[in-house]
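Can you read through this structure? Questions will come right after.
Rest of the complex left out; these chains stay put.
Here the chain labels run A and B in written order, and each chain numbers its own residues starting at 1.
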Amino acid sequence: MGKLIKKSRLLNTPPGTMIYEGGSTSNKVKITVFDYDAGHFTETVVDDVEQCFTYKDKPTVTWINVDGLTRMDILEKLSHCYQLHHLVLEDILNINQRPKAEDFESYFYIVSKMVSMEEIKDEVNEEQVSILLGSNFVITFQEEKEGDVFDAIRQRIRKDQGRIRKMGADYLAYRLLDAIVDNYFIVLEKIGGKIETIEGSLLVEPNTGIVHTISALKRNLIFLRKSVWPLREVIRTVTQTDSPLIRPETLVYFRDIHDHAIQAVDTIEAFRDTASSMLDVYLSSMNHRLNEVMKVLTIIATIFMPLTFITGLYGMNFNTHASPYNMPELNWYYGYPFVLGTMVLVVSGMLYYFKRKGWF
Amino acid sequence: MGKLIKKSRLLNTPPGTMIYEGGSTSNKVKITVFDYDAGHFTETVVDDVEQCFTYKDKPTVTWINVDGLTRMDILEKLSHCYQLHHLVLEDILNINQRPKAEDFESYFYIVSKMVSMEEIKDEVNEEQVSILLGSNFVITFQEEKEGDVFDAIRQRIRKDQGRIRKMGADYLAYRLLDAIVDNYFIVLEKIGGKIETIEGSLLVEPNTGIVHTISALKRNLIFLRKSVWPLREVIRTVTQTDSPLIRPETLVYFRDIHDHAIQAVDTIEAFRDTASSMLDVYLSSMNHRLNEVMKVLTIIATIFMPLTFITGLYGMNFNTHASPYNMPELNWYYGYPFVLGTMVLVVSGMLYYFKRKGWF
């Protein structure tokens, strides 16, 4: 399951100290620059971040994607070039950030979480994506791996599909957020599949592993909720902004992903309710099995205890010669058949009693 | 039960790609046009959607009902004719949409869910209904089957019953939404009947199937809530609009269905509480049965174990000849009656003890 809190080296360090907190310490940072307008398009992988700065004053849309957060110098150069607030830089590096949106007048700063689910370990993972939206640029920061959810967007820019090349930086930001939100649904679909699997096995053969599976499911949902809940708020903030960075005609798109984010929250809540309900079913079926086991035990004990008592009775060694009162049955002509008959009667009586109690 | 999330092909495709996601792939799309005012009425099933466009500039109310979402071309033609935003088109096709209402100035876009309950499988199903309300037109899109809930409205238009023919397009939209909301109550009534059935069997004979029934019930309620909760909000949005598309005299009608939608939400919540309460009753009656079973076992064991011990005692083979201390009881004149008497005493004592403990 996703860890609810990552070990952080940033805590207790003063604000203003910039330390990247991700797990990997490899120095590889990949910077990709897309520069486009309706008419032209260039895609460059740059070594030196300063190569990006030439795009700054062009009227075209520039998308700088930074993969990896380990090189302080790159971040500081970018920060200097685009005049970012130093708190923004710290927040980009602090990967335990809560999704949020802040309006710094000359740019918008959006923090969101990209989720993925590893099939094998059933773990939901998240990667922090920071998006800076300016009037003619979008800068994105990702933790480590190249974010696949953005590949479709890259493809559309390259091939000039749809309206993306005709629109501004705000539309690009919308497309990135939209890809992130849509991705939640992919994870939710996987979880939905898992729920159906669990429900199937609940009907057939409830076993103890199910509790762990349901519990893992619940934790994944808690984890997802923790990142999608504030994301909803983030997008709402954007839709209600009066910043000139987001043009009125783009607002309708943001409202659309706002609806999707609420839908994701609704689905998570419904899944949580379902998981609780499945746990109830599991517990009551466990209870039911215990009842069944106890019934079998009770039936067996209730039938054989009286029988064993009777056999014990006639296994006593009273001296039949010493007195006529001492177990004369032992010497009766039909003594043994009589005892066997008694036993049959006892068993029949018990069975009738259980039948009437509805134990079969 | 209704699936909380449908497998979707739209995810990960860029916005702007229009793919219908419903289950059926049959190409059959049925377009029906009602055109009416107080004085006249025409009903046409059109093959080519372009036939509808003649109605566009007439002052009469035009209701175009599109059954089936598989023909892209039809949607695009309609979209072009009525100048719909392409996001609206995408939303019409995305049948996992959350109920919502959006004001696009020249038209209102409302997404809602029509529910139905299959008696046999106890499953609540939903079908997405998109309603576009313009100044003189209403366009509705349904997933597949002809929506029966609208039949009564069609009938009233045809026969000029009530005030529908005298009113505008906004009143028609109200009537459509009203039919959808009323339909929730029909499903809720069925669920209410089911709850009464379960309560009856809880009193008589609690069996393990009940948990599954209650659990299915709960999931249906979670499912219903997921679609009626936002619907309430949708209608509230409409009642508070200042759009000229909805005339002041129609607002009172929308307020009325707003009350109904809240009523539906209240009922769902009350049903959920009731379902939880029934589960409590079931679990405690299971618990009670376990107690009963264990009491029977304990009573039997507590009575027969001492008896069996006594019989075992006198079944030992100590040599009574070797010593006067070796089980002289075996040779007593009243040995056997004495032992039987002892047993009667033991049983009586035990029964008295259980009586006092209140186990009978």
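Keep in mind that, in the parts below, a residue touches a chain if its C-beta (ideal position, glycine included) is under 8 Å from a C-beta of that chain, and two chains touch if they have at least 3 such contacts.
Bear in mind that the values here come from a model prediction, so they are computed numbers and not experimental data.
A.B. asks: 2 identical chains shown; how many in the complete assembly?
C.D. replies: 5
The criterion applied here is as follows: only the chains that are shown with their structure count from here on.
A.B. asks: List the centre-to-centre spacing of chain A and chain B in whole Å, with centres computed as mean CA coordinates.
C.D. replies: 25
A.B. asks: Would you pull the chain B residues touching chain A in the complex into a rising list?
C.D. replies: Touching chain A: residues 3-5, 7-8, 11-17, 85, 87, 91, 96-98, 100, 102, 205, 208, 211-212, 215, 218-219, 222-223, 225-226, 229-230, 279, 282-283, 286-287, 289-290, 293-294, 296-297, 300-301, 304-305, 307-308, 311-312, 314-317, 320, 327, 329-337, 339 of chain B.
A.B. asks: Residue numbers of chain A touching chain B in their complex, please.
C.D. replies: It comes out as residues 149, 152-153, 156, 161-164, 175, 178-179, 182-183, 185-186, 188-189, 192, 195, 203, 252-253, 255-256, 259-260, 262-263, 266-267, 270-271, 273-274, 277-278, 280-281, 284-285, 287-288, 290-291, 294-295, 297-298, 301-302, 305-306, 308-309, 312-313, 315-319, 322-323, 325-327, 358-359.
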